[in-house]
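Every protein chain but one is kept in place in this view of the complex.
Labels for the chains are A and B, by order of writing; each one numbers its residues from 1.
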């Protein structure tokens, strides 16, 4: 069933406006293209109103905020809201600085978000003003494990309900909930954490999935998570002697490029709680 | 004959100042190095006067404009003009926003450009204030095909004459004209469109070709187009099971790195009209 979500991306070539960090922006663009979407980047306040108007969705990533890009996020976000576009927030490093935390919280309050996607520390920060974000990677103390999974699912459903959006927490086990249902996803590999920006890539690609499947944000978000994780598994099978994280980065994007609805249906490992 | 253009790049190591977008900047730098040139990036108004002064050419790409980078484009462009440097404009997304269209038009008016290089939608926007730019990729409705090729050549010659520069339109069929002659180039592969920034890369590399061949801008621009397209063809022959757009990106730059004047002379597919 999730394969249908990818099929729609490949059929519709959804145009995604990205206001994203300069660290991983190239990979974000290439993975959107790999999935079948079309990316455009703009973070200049004077440019984003027009740019977001011609797109179908907006991916906001706070990984390298500037005063100008924050202004652009609100301009683009409000305009995207007026047009009924899909809007995703990736709160990179929320909890690591006041600017990041406050910006993420304010974006959640003022914009009509479809999805918030982050690691567990970032989402905990948004939910409870706590979490123990250490830099841009989740703190191991926060990790979702088989042992605390029930608690994590309950936490996520509560937060998604309160926030009124779909929320996705990615890590060793990925969770995606709209407040009612929760996808528990077990695709992916731990080595993906040694590549910068697999989370940013997922957020960009997920926005393309949301645009192509506007009536099913929960399923679209879950399908994007499964696609990325499965691409990590498939990419790994092509790794050869001497390969490391840089080649693995390419192999994952390549695997997204070669993903089919059938492969996704077969390889997606999830349960719904 | 076009091989001689590449030979000069490899012999002279032309230094190219790039004011370019942060999406594809790394690939732009690597492809300039691959071709035999040397890149330097600076987009700060207080830095660009000095930086462009030590270079031989200036590559202006409006893919992610900011208020500051626009100011830097004019400062660098005027200085480069005073010094008789080669200047290339890549009007990324012209037509997609007022800021991009207006900036591109003003750069054309105020700077002494050697070449303008874009896709057909961007060039139509500059020529006619129309075109149907959808994001940063050319609209399929505008595409140059064998059917409308005569018209497209006539359009391009007229625009190049009016603009007083060489103009290059890249797509499935590439056209490069100085207003008198028009190179019609059939190198490249459609899969190049699934990689972000092959156009940006070409603009950076083309500037190196212009600097190394200052008296033959038309031939230098055509040689760069053939080099990029042929690299796309050669790179493709190295693609293996499981490879996708991310690996293809590397293979194309690799093929530029391994390009020789002889290979280019043999592989360039063009006619002059």
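The rule is simple: contacts are C-beta pairs under 8 Å (C-beta built on N, C-alpha and C of every residue); 3 or more make two chains touch, one makes a residue touch a chain.
Quick caveat, the model's predicted, so the values are computed rather than measured.
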{"item": "Residue among B:102, B:154 or B:258 that touches the chain left out of view", "value": "B:258"}
{"item": "Touch with the omitted chain, as defined above, among B:41, B:108 or B:172", "value": "B:41"}
{"item": "Contact with the hidden chain (one of A:150, A:243 or A:266)", "value": "A:243"}
{"item": "Candidates A:195, A:220 or A:268 - the one touching the absent chain", "value": "A:195"}
{"item": "Missing-partner contacts on chain A, residue numbers", "value": "21-24, 26-27, 63-67, 93, 96-100, 134-137, 194-197, 241-247, 249-250"}
{"item": "Interface with the unshown chain - residue positions in chain B", "value": "15, 22, 25-27, 29-30, 33-34, 38-44, 46-47, 50-51, 54-55, 68, 234-235, 237-238, 249-258"}
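Basically, only the chains that are shown with their structure count from here on.
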{"item": "Inter-centroid spacing, chain B versus chain A (mean Cα positions, whole Å)", "value": "33"}
